[in-house]
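Every protein chain but one is kept in place in this view of the complex.
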Amino acid sequence: MIIEPWLVQTFCAAIFTIGLVGLLVRRNILIVLMCVELMLNAVNLSFAAFSEQHGDLGGQMAVFFIITVAAAESAVGLGLLIALFRTIRAVDTDEIRLLKE
Amino acid sequence: MAINPIAFFVFGGAALAFSMMVVLKKNPVASAFSLVMVFFCFAGIYASMNAHLIAILQILVYAGAIMVLFIFVIMLLNADEPTFDLRRTSNVVKAGAVAFGLAFVVMLAIVFKKSNIIPLNAGFSSEEVIKLGGNSKVLSQLMFSKYILPFELTSVLLLAAIVGAVAMAKRKTGKSS
Partner (left out) sequence: MLMWIPLLPLIGFLVNGSWYAFVQCRPGAKKAGATVPGLIATAAIFGAFIVSLKTFLELRAMPEGARVVEQFLFHWITVGSFNIDMTLRVDVLSTLFTLVITGVGTLIHIYSIGYMGHDATPGKFFSYLNLFCFAMLMLVMGSSLPILFLGWEGVGVCSYLLIGYWYTDDEKASAGKKAFIVNRIGDLGFLLGMFMIYTFFGSLDLAEITTKLGDASFAQALPEAVVTGIVLLLFVGCTGKSAQIPLYVWLPDAMAGPTPVSALIHAATMVTSGIYLLARLNPLVSMSHTGMMVIAIVGGLTAFFAASIAFAQNDIKKVLAYSTVSQLGYMFLAVGVGATTAGVLHVITHAFFKALMFLGAGSVIHGMHEEQDMMKMGGLRTKMPVTFFTFLLGWLAIMGIFPFSGFWSKDEILWNAFANPHGSKILWALGLATAAMTAFYMTRLMALTFWGKPRFDEKKLGAHHGHDHHDDHGHGHGHDDHGHGHAAGVHESPPAMTIPLIILGVLSVVGGVIGLPTHWIDHWLSPIVPLHDPETFTAGHTAEYVLMVVSVLVASGSAFYAYRVYKNIKGVDPLQAAFKSLHKTLENKWYVDELYEKSFVRTIFKFSLFLWKGFDVAVIDRLVLGFGTFSQWSGRAARVVQTGSIQAYALLLMFGLIITLGYIVYGLV
């Protein structure tokens, strides 16, 4: 059986949606950040699939760079989280209300 | 597409299951380990697409570095106890999220199915790549020729990220380091 391109893309969409819903629903900030990684991964797979479909290695280059940037971003994000933790002493997003009007 | 269907369905199904576990687990450490499993599955899918470099990079960087960092932070903040935040969420929100998710995916599936994408045939099909010396060789040749600018910029970005992370997380003690 041949795996149709649309099937792979739908699979990526499914992973992306799972990550999105997790981002919106979960209260623990660490899990929220993990859902962000999940979404980035879904996009990576999408790029790779298109690269395979078109025979253009630019897709794989994109994956390469996205992985790098994701690494940098999670480092900075976790550093922010630690700095924030010093103030609010919790990892619950309900406690992060400083910008509330 | 020249993906091995068995590989795709096995790794894909596992990835789906594990990503559900990431979202639904109460213990953050369990969530983290599920995410690691997701990454392994993805690496498998990459490998079945003949994208060998990114498959290895996925495991080395994502699973090996980023998730380790996550576990570090979880342990640092003493957040490894189970949190019952999904119980606190109202049923309306949970039902709405699921419904929205399903609708989103179905809609995207329809879009993807209906679109007619004509393959570009840009010259790097699997056979060509093998002929040119393998996936890694070709990718590295490309990186240092065509994609040199993003490469350099990414290195600067990494530097900025390092400096930023250190500055952010450092304790303000009053003594100059």
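Per-chain numbering from 1; labels A and B assigned in written order.
The rule is short, and it goes like this: a residue touches a chain if its C-beta (ideal position, glycine included) is under 8 Å from a C-beta of that chain, and two chains touch if they have at least 3 such contacts.
What you see is a predicted model; the values in this text were computed from it and never measured.
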Candidate in contact with the missing chain, chosen from B:6, B:68, B:95 or B:111: B:111
Sole residue of A:32, A:45, A:78 or A:91 that reaches the chain not shown, by the stated touch rule: A:32
Absent-chain interface as seen on chain A, which is shown: 20, 23-24, 32, 93-94, 96-101
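Keep in mind that, in the parts below, only the chains that are shown with their structure count from here on.
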Inter-centroid spacing, chain B versus chain A (mean Cα positions, whole Å): 7
Footprint of chain B on chain A - complex, ascending: 1-6, 8-11, 13-15, 17-22, 24-28, 30-31, 33-35, 37-38, 41, 44-45, 48-49, 51-58, 60-61, 63-65, 67-76, 78-83, 85, 91-92
In the complex, chain B residues that touch chain A: 1-3, 5, 8, 12, 15-16, 19-20, 22-23, 28, 31-32, 35, 38-39, 42, 45-46, 49-51, 53-54, 57-58, 61-62, 65-66, 69-70, 73-74, 76-77, 79, 83, 85-86, 88-89, 93-94, 97-98, 100-101, 104-105, 108-109, 112-113, 115, 117, 119-125, 128-129, 138-139, 142-143, 147, 150, 154, 157-158, 160-162, 164-166, 168-169
